[in-house]
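With one protein chain removed, the remaining protein chains of the complex are shown where they sit.
Entry: subunit A
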Amino acid sequence: MSTTHRSAGYAFGFLDDRAKKELRRSMLKAVCLPGYQVPYASREMPIARGFGTGGLQLTLALIGPTDTVKVIDQGADESVNAVNLRQFVELTCPGTRTTPHAGEATLIQTRHRIPERPLRADQILVLQVPYPDPLVVVEPSEERRKTMHGEGDYARLWVKLYEDMVHFDEITISHRYPTRIAGHYVIDPSPIPRWDVPKLHQAECLYLFGAGREKKIYAVPPHTDAVPLTFDDVAFRVEDFTDPATGRRFACARCGATDSFLDELIGEDGRRTHQCSDAGHCLERLNAQSAAQDTREAA
């Protein structure tokens, strides 16, 4: 993708050095206290609050001229918000590269998805977070939530899960599933589907979470336990894409994958098809298939 852009007269990375320093210190603190929500002075960005300013500030504080950045929104690089954030990074960080390929990126900023391809130790994944605190569903006061986190008091969260079982025979939390980090703090892993939660556990890469509007930063460092809250007799389950008609898993209509998180698409005729939610991953599979085809034809 394009590498040359005018810098628009702003500092490299838009933020001033003091803001970046504060962000980096907060990130270090977050890494030292896995899952702990570090308050920070979230800066005003020219992107609206709630559109990923928390993630953007982390990305801008981390990025250097040798970095390659990937921006994901809903799994895709081409969705409007991802395009807009990527353009902003290109505009204010001249010299950096952008890519749709998760394998090429050193820094990945994402909303709602973790790439299907496992990430490496030299990569950092920055998640945009709307609600940093998993306790907000049971306790509206931040002051009281802070005490509960400090005391490891997640009783009311457990009660919420239990009540779900009583009412519905199912835990109804779909995305943002509460996950205990390194045996203490429970985090809201940002609105990722349950499908992505196991990727946080004992990962190779560093996961950073930035909530711009709520002014919190937290982290799941590499090789750290990340365990979704579940009862002994109720297993944690990821989203199910089994076709009830055939008993087999739906396949991506583009690349044929049967091992990825799928978007459900409804056609003009009302019929539904499925496609990989991770557009970059799907594209790589298509290209690999196409290259194999070319090799066969050449042979």
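Descriptive notes on the structure:
What we mean here is this: a contact is a pair of C-beta atoms (placed from the backbone, for glycine too) under 8 Å apart; a residue touches a chain by one contact, two chains touch by 3 or more; residues count from 1.
The definition used in the following text is that contacts and distances are computed from a predicted model.
Set against the options "NADH-quinone oxidoreductase subunit I 1", "Phosphonate metabolism protein", "Amino acid/amide ABC transporter membrane protein 2, HAAT family" or "Nitrogenase", the UniProt name belonging to the omitted chain is "Phosphonate metabolism protein". Considering the whole complex, the residue from A:34, A:115 or A:130 that touches the absent chain is A:130.
If you put the hidden chain back, the residue from A:25, A:201 or A:215 that touches it is A:215. Seen from subunit A, the chain kept out of the figure touches residues 10-11, 14-16, 19, 39-46, 48-51, 53, 73-75, 77-84, 87, 100, 112-113, 130, 140-143, 146, 168-176, 191-195, 213, 215-216, 237, 239-245, 250, 261-264, 266, 269-274, 277, 279-280, 283, 286-287, 290-291, 294.
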